[in-house]
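Only one protein chain is missing from this complex, and each of the others stays in its spot.
Right, chain A next:
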Amino acid sequence: MPKLTVDGIEVEVPQGATVLQACEAAGKEIPRFCFHERLAIAGNCRMCLVEVKPGPPKPQASCALPASDNQEVRTDSLMVKKAREGVMEFLLINHPLDCPICDQGGECDLQDQAMAYGRGFSRFDENKRAVTDKYMGPIIKTSMNRCIQCTRCVRFSEQVAGVEEIGAIGRGENMQITTYLEKTLTSELSGNVADLCPVGALLQKPYSFEARPWELKKTPSIDVHDAVGSNVRLDSRGRQVMRVLPRINEDVNEEWLSDKSRHAIDGMVRRRLDRVFVRKSGKLQPASWEEAFAEIAKHADGTMAAIAGDLVDCETMYAAKTLLKSFGSELLEGRQTGMDYDCSSLAAVNFNTTIAGIEDADAILLVGTNVRLEAPLVNTRIRKAVRRGAKVFAIGPEADLTYKVEWLGNDLGLLGKLPQAAADAFGAAERPAVIVGGGALKAGALGAALALVGPLNLVRDDWNGFNVLHMAASRMGGLMLGYAQKGGIADILAASPKLTFFLGADEVDFSKFDNSFKVYVGHHGDKGAHHADVILPAASYVEKSGTFVNLEGRVQVAQQAVFAPGEAREDWKIFRALSEVLGKPLSFDTLAELRAAMIGEVPALGLDGAIAPFEWTLPKLPAKASGPVGYPISDFYLTNAICRASPTMQRCSAEIVHGQEFAEAAE
């Protein structure tokens, strides 16, 4: 633990910390461009110069200098001030002064630091360097004149995303950042390089020239496009969410966000259900709420059922559940594709190691899961574990997960007899983990995977290595609220409900519900709405405050950013109003009352930000599994109704998944 002084303030920092981190510990701001906490140190921007004694009598780059005992660091001396001014003047030699037309303007590190540490004028009379813009795909827009070559994007793609496609070519004056031969970046995390870019060289293409940072209202929210529950910030203007940015949460998404979570947002203003529809003589016709409710009332009885989609919040599910209960029905199901794994113990279908915890695993077995597509931000954690020396084995079809995986074969029977190499690795492991994906759950391998808990010694003191990786934001919340029948949707069908509510459920096999009156409560005109008899327009996740439980059981509350379009209403209000018409009014009149009632029934849903405590009990399940598994996600960019409505996601799908080439329009 080195002890040193920074501007006379004594600080003690952990072994291996840099002088820059020591300065921060002392409360001193150090300007920087290339240094980033989550990336390797490059030391090439020179903005973080400080004066260090003992050492050479010249300023030193604090980001690349280890802190050591008895150092005297000055960040406020004349030497440091002049050094920063000098570096800034050099950086600005080739940086265009186009801030007024630059999308980064107002949230630009270079702009801010030039104001704070620059000289205020330039002595450079020559022409600036001009660099041709590079094509990087549908997510990233480039304006390479502005690049200051900090190489954060290069390090991110190499170290975090694991797709080595960005590099710096040429040298000296001619050095340029580019993707390999200007091809599309094939990472599902590519949007993060625009966040990392300290200047306006890499920008979000779909957001370009849309808004200015200071005119946006910022609302903390939770992402629903996968089950990770990434913390996001919704930047909205008027009635539209203009962009989605990650919020830092070390336990969940660190500071990254997948491209789907970030850019499906333009689907929020397309294909929206903004009025009530009722099917009359085979055709969906616009109608009034009263008409629709009257139509529903005709079919309401004790056999009504509710099927929850992947994007709904706990409040919606609770409101529907309460309505059904008042009619004496418990036909609730959330696993819309028909899965029927055992849910008697929630701990057995939870990501028990936790997202942050999987980083520490030293042997990992993936069972029927393509983590890269099913939960990109869990994949980056596994990648971190691999960089720390973890061994990863996998059962399933081979896929590129961005790290080294030993593929054992595509046969679930292997769970019963692990190959020697894997068995040895797990035998020697101190923190072993098994991750069971949706593909394996579908193939009925939960029991066989649970049978590994004992032999592989997955559960130890303060370590639980058994994980199930869900893909739907509503899944864990739904299971906590009882949205699971023993036999899945088949059980619902067996009860032949006269009336079925589809809560944003689009992936259901609707042909089996021909004999049921189908009410779609959702926000996008997708498959579910096409099959509905009545469409009740509801709010999407940005238009309501909702509780979501992520795949590790973490309960998080999203705030409302904007209002739903047209006649659309928040889902719980729809059920409250409907209950009045059906003659069994629900007991809550406000969201707060609903939440109180919900937490009264499932107390864990009140733990905002914390992981719900599931008791670790093992259900008795047949431990037999065999045959191949398939991955449920074939097209990462088009997994739900919001994505399918998003032009950006459609373009990503066409270009990255299907390899279609697009001619770039000249700007």
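Operating definition for what follows: a contact is a pair of C-beta atoms (placed from the backbone, for glycine too) under 8 Å apart; a residue touches a chain by one contact, two chains touch by 3 or more; residues count from 1.
Heads up, the rule we're going with is that contacts and distances are computed from a predicted model.
Enquirer: Hey, which one's the missing chain according to UniProt: "Putative spermidine/putrescine transport system permease protein", "TonB-dependent receptor", "1,2-phenylacetyl-CoA epoxidase, subunit C" or "NADH-quinone oxidoreductase subunit NuoE"?
Expert: The chain we cannot see is recorded in UniProt as "NADH-quinone oxidoreductase subunit NuoE".
Enquirer: Considering the complete complex, identify which of A:Arg129, A:Lys584 or A:Lys624 is in touch with the unshown chain.
Expert: A:Arg129
Enquirer: Using the touch definition from the top, which of A:Glu164, A:Glu290 or A:Asp400 touches the missing chain?
Expert: The single option touching the absent chain is A:Glu164.
Enquirer: Going by the touch rule given at the top, which residues of chain A touch the chain that is not shown?
Expert: The list for chain A reads 129-132, 134, 164-171, 173-176, 178-182.
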